Each structure stands twice: as structure tokens, then as C-alpha cells.
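Below: one structure in C-alpha cells.
In this view, the complex is presented without one of its protein chains, the others remaining in place.
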Amino acid sequence: MSSATSGLDTSKFVPGTIVLPDVSNDPALKRENITISGSTPSTMLLGVGLIALVATIVGGAVVSKQHALASFHVGACTALAMSLGGLFFLQATSLTNAGWSATIRRLLENMASLAPICGVLAAITPILDFVVFKGSLFTWMNPEYSSDYLLSKKAIFFTPVFFFGRMGLYLVIWWYLSRVYVARSLEQDRTGDRSLSAKTRFTASWGMILTALSIAFCAFDWLMSFDFRFFSTMWGVYYFAGCAYSGIAALIIITQALRNRGLLKGVVTDEHYHDLGKLQFAFTVFWAYIAFSQYFLIWYSNIPEETAWYVARKQGGWEYLFYTLCFGHFLVPFLVLIFRDVKRKGTALTFMAGWAITMQVLDMIFIVRPMAAINEVEAQMALTNKHIWIDAAGAIAGIAIFFGLFWRVCASRPLVAVHDPRMAEALHHKNYV
Amino acid sequence: MTTLHPDKITADRLAGRARPATESMHDPVIGDGTLIDDPGVRPPLVLNGRTFGEVTDIVCGYAENAPPRWWLPAFMTAFGIAQLGGLFILYLVITGIGTWGLNNQVDWAWDITNFVFWIGIGHAGTLISAILCLFKQKWRTAINRSAEAMTIFAVICAATFPGIHIGRQWAAWMLFPIPNANQIWPNFRSPLLWDVFAVSTYATVSLLFWYMGMIPDLATLRDRADLRLRKMASGPILLPIVPVRVDAIRAYVYGFLSLGWRFSARHWHRYEVAYLVLAGISTPLVLSVHSIVSFDFATSIVPGWHTTIFPPYFVAGAIFGGFAMVLLLLIPARALYKNFADFVTLRHIENMAKIVLLTGMMVGFAYAMEFFIAWYGGNKFELDVFLQNRAQGPYAWAYWTMISCNVISPQIFWSKKMRTSTIAVFVVAFLVTIGMWFERFVIIVTSLHRAYLPGEWHMFWPTPVDIMIFVGSFGTFLTLFLLFMKFLPVFAISELKAVLPQASPHWDGYGHGHGHGHGHSNHDHSHANHANKEAH
Partner (left out) sequence: MSVAPLYVTESGRPLHGVLAEFANPADLVHAAEKVRDAGYTKWDCHSPFPVHGMEDAMGVKRTKLPLMAAVVGLSMACAGFGMQAWMNMDYHMVVQGKPYVAWEAFVPITFEIGILFTAFTTLIGMLALNGLPRHSHPLFSKDRFLACSDDAFFIAIEATDRRFDPAKTRELLRAAGAKSVELVEE
């Protein structure tokens, strides 16, 4: 008997109980198949990220600081969304005792461990805006608005101590949860102790609550509070939908990159792609559902304090972005990903994943960039789509830094948690229907 | 470990040796044997090492044998209550909507509360069938059939209420876009019309899904009746004067419904694909139906109704209430029917308790979000509805009932002991059902009874007609469910067989036994498969 099954008290097993064998000696899990040698891609990506960051800063210096700050925030929030998506799927698969996902568990852990770093990236904008620019984007920081009636109603929420304290709390939550999951997983790599998976499952149960609350409130703080007048109870769910959507996309891209280097052969198979593709499809639809519901209810009720937010986004050139999201974020991927062959083919699926991340960026731009117009900080900014390069630079900065770090983390440890108790199921996973 | 495998049991059965009566285990840690939490073990989905034949015998037995002694009295009671409700509906139709406690201010009350309550319950079945199917949660096979049946019966109850609420019930056809002499069309921008389409689509698709899942099992019932007829071992003659055997009727009716299904692998392939497609479209359908119900409220500008989280919040609430109702039905059935607990194991109960906990917290998240945004939004009326009226107003007791039943009571499920105690689970499920009814009551009545002008303020109290029609809907629901338990396959027989360990072509338990279904033999076999395909 191997280590995963030894120590089981089989006397209590009733007929039909399936003992999953330890397959850590499976040829597919041999060392060279699941370890990255060299971190060139990581260095390159981080270099690209740095160049894009510099470009953004240059854009801020020569064109508009709001524009540059907003663009950087778009990139940071996209990166944060991807990493939080990883945290969510890591906990969800653990809570549901999923078998198929054992081979991609380590990749999810690596994504999740980036959440605090991406959180710091996303925290830069409000801090800069508060300290240096005095509310050029976050209008509630702007002294001009201090006597605003609506702001006075929610002043407690926007007390700097409370606001930045909350931010710190999110970072602590993400740092703590991802650290616990990764540490346990690495310990399991060494000891092969099954009970660590059970411990993680329990942590994930309350960790999921913290994750849900932190995602909702970080979305309020970092995205919704640009316009302190606007409010939507759906907002947290909306950002979560984007997290899951872009998180799965990032996972697909990194998996394909690893497979292209000849790694993970027989470990992450077309069957896993099929499931990842299904999740990508599901969250395409879920995002559409949430986004439509939010827009639709505000559109239908037509209450001024809410509608203003969408009115600003359906004119001044932003309406093109609105319709691009309708088609690009939902209709096109829906019609493409519905095909089984697309989901099972690495290249096609990776293309769709890249598409998904692009759409997540556009979604963030849709939220962040027109804020300036509503806030009347710089009126012509809404009307012009000039200097798109700054948006591109900001987005690329966030995404390249995310993938650069992702690769670096992947290179630092085996790509697969070989002692996952359900590895046998994952290796032989097959979608029968 | 050979004792783990049913082959010995099969041998015993073939040799005519009776099986020793199996005492259900009461181990504090593993309960009936399915509660193992070790991540390296997959507990059995069916207990007592049942064979294919035993699964058929047990499940078909529920439909073929005489019902338990309590069945007829229970049925008569439920049917009587349903009839009583029917009489009150008749009285309402003859007399008018004024017989309800509605008034000018509270023009939606119990009727719409009951509608949303029942339609919410009607979501668990399709959820179990569709979403759990997509997530490959194999434990769903034990509960999907009864949950789907429950869905359809709940939707029937739900559809009654808006149907009678329209006032001129004989003009209900005008809800549909039917060409008419007035040359008018329905207003497609009205949320209430979306409801008509959503609920009727949901009822139809749920029925198709349920029926399609039942085709193979109805064929099993047909074949058994047919076989008994052929062997002249048929059951009793229907009535002394009618020379028709019960089995002949069964063979005819089940045969008609099973459409000539002959368990062909080519058919199974298309059947499984069709099932997957139906699961795929039912999942967004489930979400859409309760979202559309929530649009009835959320598209308005009534404080307490207009909030964007309503669609997912209503869906989570529906799953919550629906699972509670599944538990309310299955826990007694587990105790009352023989061998029922072999299929609905303690692990099934525990899983459902976990889902109740999860969805209960989702609902709690939505309550909190509503409260928070009511404050954050800075709208005086919005905040007053929540803070002054719901939490402290004349219906505060309803609000706090809702909070304690929906948010607080499921919290005991953090304890494994509570999750696996059928009594605790039953009690919480009961509380949740009450809480979910009050949730809809709170949403509807507390928002309506105090509008912007205090001069319009009015209370709502139900009349006996309100109460009796609601009670009657429970009678209808139980009547239909009891009929289902008696005449249809209560479990998805073919799906249950498919999750037995011996159903896997790679299972090596027939000759010699090791418990794992995914050894290396599996791997080698699939290689052989590929080689074959290439040669082909």
C-alpha cells in the first residue's frame, strides 16, 4: 500500500467505498514534466510591464495625470481580478472535493498567492490620489466636494482612516488565506499528508465568506467610489463575475504556455481544457447575466442618482465601448465557446482566454475611465478617445506584471501538487458525454 | 477488502440465500458509513453494496407493491385539503378579489407572497438536475427525480396564485400574444408579462426534463410488468368484474410513456447528450425565472424593491428554500420507506445541509448589502423602509422571523453533528421554509403598506380566504407528491445503477478485489482503446 492509502482505517469502510490510490509515482508526474527551468519569460514579462509602466507615467506627465492614473488602475484592477479569480476557484474546488482539478491546483494556488501583490497595485491609485493629486479621480477625496449633501450622508464610510484601514484589511485577508493554502500545499508536497487537504477544505469554508466580503467591498472602494453618488447592491457580484471570468482565462493561458514548453504532458489534458472551457463559458454567461441585470434594473427604473452613471457611459463616445462589451464580452464568446471542439483545443481556447482578458480590461475601462466625466474633473476627457496608447500602456503594465509574477511563482515550485489525495481522479479524468 | 464488493452479495442472491438484515451503522464519525471526511476516499453513493438487480427491485417496488399503510390516509387528507382550497378559489372567483385582505395600498400581499414562495421552491429540482449535473456531482442521482417532481408540483401551486389574482380569470388568455378581435397586443415592456413567459417556459421545460429522465425508468417498469404477464405470474386482477390485470394496465401505460425505449447504446449516447443540453439550458433558465420574478419588484421605484442585487439574491433564496423543501420531503420518506436510506444516505443529507448553509449565507449577504446600500445611497425613503419600517415597524416580527430563520438557524450547520442529524436538519429545513415565506411577505407587504405619504399608510391582514387558499396549495402539492411516490419511479434507476462501482467497465471487483476504480488497469485500457481506434 502506498503512502496515500496507508493509515486508513479500512475496518469502517462499507461496500462501495473507493480508496483513491497514491499516484505520485505516475510517470506523468516525473520531475522534468512538472518543473520550469529558467525564468526568462518572467523577466521578459516583467520588463514589458516596467516599460508599459514607464509609458503610463510619461503619458501622465505629458498628457493627463487623471488619464494615466485611471489607466494604471484599469491594469491593476484587471490583475487583481485574475488573482482573486484564482483564490475563488482554489477554495471552490477544495470545498466541493473536486477530483478533476487536482492537477491544476498548484496553478490556482500560485494565482491566489498573487492576490495581495495585485491588491497593493490596486491600492496605489487611491493612495496616490489621496496624497498627491487630492482627489482628481476619487472625487470624495476632493476638498471641493466636502460640503456635498450626499457625501455628508456617507462621510463615515469615507473617513480616510476607515477607507485605508479597510484596504489594509483586504490585503491582510488575501495574504493570510493564500499563504495558508500555499504553505499547507507545499507541506503536503513534502510529507504526503492527506489530512492537510481536509484542513484546507475547512479553512476554505470560512475563507470563502471573507473572500466574498472582501471582493464586494474592495469593488465598492476601488471602483464604485470613484463616483460617490452612484450605488448598486449588485456591484460586488459584478466585480466577482469579472474575477471568476478573467481568473479562468489567466489559468488557461498559463497552462497553454506551460504545455507549449512541453510541460504537464499527460497531466493537464484536453479533458481538463474541456472543463476549463466550460467554466470560461459559464462565467461568460454569468457575467452577462449580472451585468445585464444591473444595467437593466437601473435603466428601467430610471432613478436619477443611479441612471447618471449609465447615462455618462452611453454618450460621448463611450456608447461604442458599451456595445463592444455587449457583443465582445458576451455574444461573441458565447457563440464561439458553445462549440465543444473550441473548448477542447488548446490554441482555440487560449485565443478565447486572451479575448476574455481583453474584455475584462475593456470592462474596467468602461467603469473607470468615464468616471472623470461624471465627476466633471476634466470634462473633455470623456469626449476624447485620443491617447488610447495610455490606456493600452496602463492595461499592459498590470497584465504583464501579473503574468511575469505568475511565471516566477510557478518556477519556484513544482507545477503540480503531486501528493494531492485526488490526483488519481484528475490524471484519469474524462468527460464522457 | 473483498467484503467491500457486491459480488458476494450477487452470488448469495443468485444462490437464493437470503441476505442478512443489515443494521444501519451508527458510528459517531462515519454515521452510516458515508460520512468519511478523508480526502483520499470516495464514500459509496449507494449503501449496502446493492447490485443492479436490487436497485431495480427496490425502486420499482415502491411503484408496484401496495403502498405503506399510512399512504392512503395521508393521501385522503392531502386531497381533502386540496379540495377545500379549491372551494375557496371557487368562492374567490365567484365573489371577487375583495374577499382577500388586499386593499388599495397593499394591492399585492399573500397571493404574490405565495406565488414567489412556491416558485422559489420549484427551483431546487431543476437546480439539482441541471447545475449539479453540469458540476458532475454524482450524489444528485439519488435526489434528482423527487426534486424534479417537487419542482413541477410547486410550479403548479405557484401558477395558481397570479392566475387567480388577475381578477377576471376568464380573460387570462389575453396574457398571451394571441390575435384577437380588439386588435391589441400585450405590452412586452411590462415585467408581469415576462413572468407569464418565464413561468410557463419553466413549467414546460421542467416537465420535459423530468419526463426525459424518466423514459428509461418507465421502460423498466413496463418490462417488469410485461415479463410478469408473459410468465403468467401477474399480480391481481383489477376488479372482480373487470377481467383486466393490473400488470396489463401498467404495461400499457408505462409502455405508452416510455415510447418504446430499448436501452440501446446508440440511443443512450443521444440521450446523454440531450440530457446534457437540457441541463445546460435549464441552468440559465432557473436563474432567469427567479430573476424575472425579482424584476417584478426591482424594476419599480418602490423603496425596498428597487435594488440591483435582487436577481441573484432571489435565485440564491430560491435554491435555499427549494433545498429545504427537498429535505422536508426526503427525510420522512427516508424513515417511512424501506431501503430508502440506501440511496439517500447521511452524506446526501449532509451535502444538502451544506448547500442550505451556503445559500443561507448568500441570502444573508444580500440582506446585509441591501441594508448597507440603503444607508450608503443616501435616499431617505430607502433607508426608512429598512431601518424604520422593516426592522422596527409594525411588521418587525415578520422581519426578525425571516432573519432568525434564514440567516441564524442554518448556522448550526457549521457543526458536522448537526448536519448529519436528520432531526436537526429537518427542524432547520422547516424553519427555513417558514423564513423564506416570511422573506417574500416582508419584501412585498412592508414595502407597500407605507408609501411616501403617511396618509396612504395601511396595514394588511389576511382573511380566511387568503389563509385557506394558501393551505389548499399545500394540499395540492402533497397530493401530487404522494401520487408520484406511488406510481412513478421515485429514483432515477438507470442513473443510480450508473454510479454503482460495478457499473464502470474498468471495475475489477468481479474476480479479485481492490477498492480503487482508477488503477493502472484503467490507464492501460485507454491506451489499448487508442490503438484500436487507430487500427480502425
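Residue numbering begins at 1 within each chain, and the chains themselves are lettered A and B in the order written.
FYI, a residue touches a chain if its C-beta (ideal position, glycine included) is under 8 Å from a C-beta of that chain, and two chains touch if they have at least 3 such contacts.
For clarity, every value in this text was computed on a predicted model and none was experimentally measured.
Enquirer: Would you mind spotting which of B:M76, B:L90, B:I249 or B:V277 touches the chain that isn't drawn?
Expert: B:V277
Enquirer: With the full complex in mind, choose from A:F130, A:Y176, A:Y300 or A:W389 the residue touching the hidden chain.
Expert: Of the candidates A:F130, A:Y176, A:Y300 or A:W389, A:Y300 is in touch with the missing chain.
Enquirer: Identify the residue among B:I292, B:A353 or B:A429 that touches the chain left out of the display.
Expert: The one listed residue touching the chain not shown is B:I292.
Enquirer: For the full complex, which residue in B:R168, B:R230 or B:K338 touches the chain that was left out?
Expert: B:R230
Enquirer: Since one chain has been left out of the picture, which residues of subunit B touch it in the full complex?
Expert: 51-53, 56, 177, 183-190, 193-194, 197-198, 201, 204-205, 208-209, 211-212, 216, 219-220, 222-224, 226-227, 230-231, 259-274, 277-278, 281-282, 284-285, 288, 292, 295, 493-495, 497-498, 502-507, 510, 529, 532-533, 535-536
Enquirer: Since one chain isn't shown, list which residues of subunit A touch it in the complete complex.
Expert: Counting only subunit A, the missing chain is touched by 292, 295-296, 299-300, 302, 338, 340, 430, 432.
The criterion applied here is as follows: only the chains that are shown with their structure count from here on.
Enquirer: Go ahead and note the Å separation of the Cα centroids belonging to subunit A and subunit B.
Expert: From the centre of subunit A to the centre of subunit B is 34 Å.
Enquirer: For subunit A, which residues are in contact with subunit B within the complex?
Expert: Those in contact with subunit B are residues 4-5, 8, 10, 12-21, 96-97, 100, 149-150, 153-154, 157, 194-195, 197-198, 201, 205, 209, 212-213, 216, 231-237, 278, 282, 285, 289-290, 293-294, 296-298, 300-301, 303, 305, 421-422, 424-425, 428, 432-433.
Enquirer: Give the list of subunit B residues in touch with subunit A in this complex.
Expert: 1, 3-6, 9, 25, 27, 29-30, 32-34, 36-49, 134-137, 272-273, 275-276, 284, 287-288, 291, 295, 298-301, 306-312, 361, 365-366, 369-370, 372-373, 375-379, 414, 500-501, 514-519, 522-523, 526
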